[in-house]
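All protein chains but one are shown at their positions in the complex.
So, chain A:
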């Protein structure tokens, strides 16, 4: 094999990936930027044309749903990530202990991760149904939790926790398994109790895993459209509309691609800004 050919091997190996990413991720992002400057609606093709910044003007100054969706998106992501971190960490610590039936317990508690957002909606709608759901056993026979603006938020948050905590726990469990056992032994010999071992050994070692998990899950919950789309449709009265859900509704239901692209650009900028800010603040990957 000549040197030239040998040098080409890794590039040949990654070429399908590069081609797919270029064609179906990079090019589409560029085209979103282009569409956001256009009037483009599949249901009204005669009105298509260059729009300049008109879509953005409409978004920033005339669209109350946009501003409301930003607030709800923040509330949704913060609530989900905070609760998933606490519950996921607790769950990971529990299933990292050794006990009889641990493999089975892991399979069972992690299993909702494999369930789709749509199916999660289907299952929890059965639970929340006033006449036949489980809430009637808790003494709330007539509570239509999803139709009431006061109860819909906790209802969807709990539903998403059911599916979201397992993956958080999987990521943190992977991190826990990387902590050398000798450290705990050394700490125990030095007389550190359970709490101090957790604070001084476990948490510092999990730091990067926690930062990465919260970031990945944060992006993921930001993007989580399936559950809200099917469970509440953004309602009642659009109180549960996130920005990506709003985009999806624009794309799927009203086919308003120009305005939807402008919303998409706003989403990209917000996501990029928040991610960089978060990585900066958490000083991810820095030597300590």
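The criterion applied here is as follows: a contact is a pair of C-beta atoms (placed from the backbone, for glycine too) under 8 Å apart; a residue touches a chain by one contact, two chains touch by 3 or more; residues count from 1.
Keep in mind that, in the parts below, contacts and distances are computed from a predicted model.
For the omitted chain of this complex, the UniProt record lists the protein as "Carbohydrate ABC transporter permease", which is one of "Multiple sugar transport system ATP-binding protein", "Cytochrome bc1 complex cytochrome b subunit", "Carbohydrate ABC transporter permease" or "NADH-quinone oxidoreductase subunit L". Of the listed residues A:108, A:203, A:237 or A:277, the one in contact with the hidden chain in the full complex is A:108.
Remark: the residues of chain A touching the chain excluded from display are 7, 9-11, 13-14, 16-18, 20-21, 23-25, 27-29, 31-32, 35, 87, 90-91, 94-99, 103, 105-119, 121-127, 129, 131-134, 137, 162, 170-171, 173-175, 177-182, 184-185, 188, 208-209, 212, 216, 219, 222-223, 225-226, 229-230, 244-245, 247-248, 251-252, 257, 260-261, 264, 267-268, 271-272, 275, 285.
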